[in-house]
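Right, I'll just put the structure down here and ask away after.
All protein chains of the complex are present and in place, except for one that has been dropped.
Here is chain A:
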Amino acid sequence: MAETKHNTGTERNNLSRIGMILLYAALVIVAIFQLYPLVWLFLFSLKSNAEVFGLSPFALPQDPKWDNYIRVWTDGNIDLYFFNSVWITVASVLLTVLLASFVTFAITRMNWKLNKLVLGLFMVGLMVPIHSALIPLFDFFLTVDLIDHPLSIILSYTAFNLPLTIMILLGFYYTLPREVEEAAVVDGCSVHRIFFQITLPMTTPVIATTAIINMIYNWNEFVFVNTFISSDKFKTLTVGIQNFIGQYLTDWGAIGATLIISIIPILIAFLVLSDRIVEGIAAGSIKG
């Protein structure tokens, strides 16, 4: 009796061990599905056309052609698009985080009657599909002469990311103790000094989260640039890549190198700040 019980026990253990291994295998297969296309992209970015068209797609590059990267960087205008992406992303992130901090501070720390209404107005913005605003927005920038001007995309990025940024900031502001700010008021501090010298420094962790989330959205944005910008000198990477690939249609190595260049800043940010990104994405999950 005792023996059989023991036996079924180990059987069950074996069974659950096999089950565990199967589940684990499933998870690893999903991970390979998620990761391998990027590895493959990196591999073909180092190949010559002869290798791409003559050998198996799974072959390793025989003699890694780093030259592909140098070629697209200088000849393909990718350097210009890259720096446009950098400065437009940085400018939009700074503007968005500053304006959102102003609003969140005024809503959570200052006393006024309409604060709930104004907050509601910002939050409804989370639900608006950008494509539904695109045509009148285009017309607006045409009217104020900002079509083909970088300000049109910087202002659009800021406006459309404000609701999400405020939402993430809000959660942090509500949990932040007010004692320091209240003491500063008693000491006769001005509102501006309280905001810039006390509140902003205290909210650095959440500012980092919102900044990285904003950075990813802006760096990857395509529709606004594609619609509002026509000159090469203002195009960012997403639209620039499209241009470039239109010209180098059959040059796989060049296309691969361009794509890798465009995703490297994001991958670096991810390696350094993955926890903040995960937190921001979970918090911003209602953004549409």
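Here, contacts are C-beta pairs under 8 Å (C-beta built on N, C-alpha and C of every residue); 3 or more make two chains touch, one makes a residue touch a chain; residues count from 1.
Here, contacts and distances are computed from a predicted model.
Missing chain, UniProt protein name: "Sugar ABC transporter permease", from among "Succinate dehydrogenase cytochrome b subunit", "Sugar ABC transporter permease", "NADH-quinone oxidoreductase subunit D domain-containing protein" or "ATP-binding cassette domain-containing protein". Within the set A:57, A:171 or A:205, the residue that contacts the chain not displayed is A:57. Within the whole complex, the absent chain has one touching residue among A:66, A:83 or A:140, and that is A:140.
Of the listed positions A:86, A:176, A:208 or A:266, the one in contact with the omitted chain in the full complex is A:266.
The chain not shown here touches chain A at positions 23-24, 26-28, 30-31, 33-35, 37-38, 40-41, 44, 52-53, 56-58, 99-100, 102-103, 105-107, 109-112, 118, 121-122, 125, 127-140, 155-156, 158-160, 162-163, 166, 182, 185-186, 189-192, 195, 216, 219-223, 227, 237-239, 241-242, 245, 252, 255-256, 259, 262-263, 266-267, 270, 274, 277-278, 281-282, 285-286, 288.
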